[in-house]
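See below for the structure under consideration.
A single protein chain has been omitted from the complex, and every remaining protein chain is retained in its original position.
Let's turn to chain A:
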């Protein structure tokens, strides 16, 4: 398998990853958490902190630099994680249901935040989600996978205009058409998974 023209051997320097659960370091404050990546990659501490301060501000956490993660809300911790990933300027950002644990309102806010920050970078984002609305409103392409064993079922290019606003785009008639189209495809897989689990329970 090739990524950016190179075979994958171990952890790539070009990739960032945002975890489903909290993976910020509880013993570091916000600024040090964000500065972690550059410091690991050999940037001098002062320079790393300067860049971290900038990123903390970009994700809207200015003023919270010296708080520890347990003093922050779930959404704020996600912002820290986002800044932590983006400060390394990854070419590929992998996101595995990063906003799954957030409440619906915070989630929408974070999705907009992600779109805005992403538009300033050159990263390709691979975003895994179960939420079809989230997928359509964020993505350029939605890939539907089959029930396990997961294989690619179909790809849908989403040509909704950018910049998008996650809250507003849901009322766009084209959005609804995409939703119906993809949901039709997805439903059969959901049914398969559902039948398997119910059968497993009775067996």
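Everything below uses one rule, namely that contacts are C-beta pairs under 8 Å (C-beta built on N, C-alpha and C of every residue); 3 or more make two chains touch, one makes a residue touch a chain; residues count from 1.
Here is the rule we go by: contacts and distances are computed from a predicted model.
One chain of the complex is hidden; its UniProt record names it "ABC transporter permease", one of "Rod shape-determining protein MreD", "Signal transduction histidine kinase", "ABC transporter permease" or "Cell division topological specificity factor".
When the missing chain is restored to the complex, the residue among A:25, A:64 or A:118 that touches it is A:25.
Residues 11, 13, 15-17, 19, 21-29, 36-37, 40-41, 68-71, 84, 88 are the ones on chain A that touch the missing chain.
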